[in-house]
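As you look at this complex, bear in mind that one protein chain is not there, while each of the others sits in place.
Lettered A, B and C in written order, each chain numbered from 1.
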């Protein structure tokens, strides 16, 4: 399919027409999210090599998909992310400190160290706890969007996932549910090539394909899809294509010339920002490591709204065992 | 959609072109299956009214879909039926006696009285035990077809189901699995109107729509789909449309003129056949009722290949309890 | 306080709670115009409209997954399936999502969804319209699992479920929908986690829930005829269990019979039996007996032999009493 939506072409005027709503600050923030994601990925790879964390899936080349799509959504919208969505986490207001509290399961992790690194939660940004099983969030996104519609809540939902999620039943059922109710939800699938347009249409979902390394194309597509969904035109499935073998830096390399053209970015700022970013990441890692994990007893919280007797008993047992050692 | 495949039109030559492979005996047998199904439905409704059975879903207007599709398949092919497939049961060699042994859970029921009336099994006809949950058989049909392909077995599979099955994940996954492997399977959905063509195509399955009250159209479509599947052209989804409100006799009314034209059927034969059929059904009911249910102890058979100790123990317990009474 | 059967009691409670709390929405096959396969949602579409009473396609996975997303958003969805036997397409959403979103988000999200499942035998429903799947849910931390046994409890427990903050698997014994009538009060709440002693006795404890409570009570009557006084405990909630009531009953009697419809092996009764012996061994004067379904798929023609009958329960009570 040669028809991937692209914005970052040579023609600057065309770019401006597409993303005229983005201020210099917005554009800078988008670019910066790519840098942060790269620095986070690099650091997490090192943490994994050194055995300090046991699991990390880099956002890598899908950083522009994640942050670009998330940027098209507003406060009050809901996001259902996957494990490659550091970009969206940042865009929704997540901090580097929160991120590493999660990655290192520190006592400051909002989710109390209960999930693998990268499976964040950020209620303030309506960024719902990342799930392990692929694709379940697609149905939840449809359900949340339906709820919004029932409640006349003028917001929308974004669901992010990878290509393997589309093998699951939850993908098919999520799309058809959303379409049946014309629920305000945008599905974004990062994939190595397009394949889902006819399936989306068959389910009643609008298909769009974009160049996933073109952050502004992803943003533009997501923004239009969100508007259409809110206007009652039904859900959209965006296939954001990042071909296998794409270089990690590609999305940044593609976006940078336009920012340089607008005079909001240059090599100096890049160095400066990267350096600050690495410092902040290093500090966040140190803070998370020195904070240490949540108390073992917190393991018994949040299973039910209240601890039932078994958990009270098990908590006492564990405490006794620890006291003895 | 006005494009339902129809065979039973005015033009006799066109009919013959389509079903030239059917002998007089074949055509008569097809028609007779409609009569038998009607008589069975009527009798089962009476059995239900009188409380002798607790459950019956009539084949009703879908009798032509069931028997017509089944007739397009050969010995050695496999069928995955639903609870409205008395027609297919008959075509695959099931007898009225076997049917009522199942319906009345007699000791002669091959499935030993373990399933609700209408959930038959007929291994000799490769008619697989009807399942309760909707749509699971769609995936099993795909799996069996894949197995045939792996084994170079030159046969095909037929899966029969109703429209509600298409709401289930097993429908989506069954279609995509079959298409991925170009497995020799034909899916037949009886439905009040067409809606699945684009979805089928998106999954890589060939869509066909037929008039489900036109038994020869169903037969023709199923036969072509079977041939295509065996030729490696992939699976087909046939939507066999039986509009809501169709009269129970419609399929027979439509088929009969052509048989009369061929001189193989007339009012006399109809009366005679119906009468014999009712007699045979009455005798089958009487036989099943006088045979009585399988011994209670058979409840413990066929759970596993052998009875493990728990079942031996539970069987002894039940026998003791019964001995005491 | 009208006298209602269980189906009516559920219907009335849904209606009353939906008036009280506009975040409650119903979702399921035929919950709208048809009023539910068993009539439990009759009239609710008319009363609350299509924004709150939503007819869904058959797919149970779709119903449950959608409801999870609605609950996360802040609604209180109530889903109805036609039969508990068909819950499995949604099981991933129950076990991996609904039950643990609170946990995995550190308490930042909740999933207060009520999953209404008509369950159990006794209606000639065969292998797929008769099963009792409680054990599959009870092993899942984060769920509340409840099974009422009469109209009053059905109303009170459903009300508690609708006002609580945990996801609830609400098992409705379909054989009891029309079984008896009882008064139903629109303020009555039966807190989940509280059992109810339905009959006092000091010789043998009989533990039952949902559909087996009437059987237990009938057996208790019969046993009383031969001089055995039973303590009949209607567990009502299976997760979390009312351990205090269970242990005080066994402390009194030292003998126990557990009655359940589901297959014996690894059924809910296993947990209860284990709990009794692990926590009250020194009280036990006889081995605990489980009177449950056999370890076979729910059979059709032999349903009456499969189900725990009054006779089987009485025999167990007598064995345990005379041990």
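One rule holds in what follows: a residue touches a chain if its C-beta (ideal position, glycine included) is under 8 Å from a C-beta of that chain, and two chains touch if they have at least 3 such contacts.
Note that the structure is a prediction, hence the values are computed from the model and not measured.
Novice: Where the complex has a chain not shown, which of C:18, C:45 or C:135 is the residue touching it?
Specialist: Result: among the candidates, C:135 touches the missing chain.
Novice: Looking at the whole complex, which of C:148, C:201 or C:297 touches the chain that is not displayed?
Specialist: Touching the chain that is not displayed is residue C:297.
Novice: Please identify which residue in A:7, A:22, A:120 or A:134 touches the non-displayed chain.
Specialist: If we include the chain that is not displayed, A:134 is the one touching it.
Novice: Decide which residue listed in B:4, B:141, B:189 or B:318 touches the omitted chain of the complex.
Specialist: Missing-chain contact among the listed residues: B:141.
Novice: In the complete complex, the non-displayed chain touches which residues of chain A?
Specialist: Residues touching the hidden chain, for chain A, are 54-55, 105, 112-116, 119, 131-134, 164-165, 167-170, 293-294, 296, 298-300, 303, 310-311, 314, 318, 321-322, 325.
Novice: Which parts of chain B face the unshown chain closely enough to count as touching?
Specialist: 78, 109-112, 114-115, 119, 121, 123, 128-129, 131-133, 136, 139-148, 150-151, 169-170, 173-174, 176-177, 180, 301-305, 308-310
Novice: Residues of chain C in contact with the chain that isn't shown?
Specialist: 85, 88-89, 91-92, 95-96, 99-100, 103-104, 127-128, 135-136, 138-139, 141-142, 239, 262-263, 265-271, 273-274, 276-279, 281, 284, 286-290, 295-297
The rule we apply is simple: only the chains that are shown with their structure count from here on.
Novice: Can you name the chain that lies farthest from chain B, using the mean of each chain's Cα atoms as its centre?
Specialist: When every chain centre is compared against chain B, the largest gap points to A.
Novice: Using mean CA coordinates as chain centres, what's the chain A-chain C distance in Å?
Specialist: 39
Novice: In whole angstrom, what separates the CA-based centres of chain B and chain C?
Specialist: Spacing between the chain centres: roughly 37 Å.
Novice: In angstrom, rounded to a whole number, how far apart do the mean CA points of chain A and chain B lie?
Specialist: Chain centroid spacing, chain A to chain B, equals 48 Å.
Novice: Quick check on chain B: which residues sit in contact with 2+ other chains?
Specialist: 169
Novice: Give the residues of chain C touching no fewer than two other chains, as numbers and ranges.
Specialist: In chain C, residues 57, 59, 61-62, 89 touch at least two other chains, as defined above.
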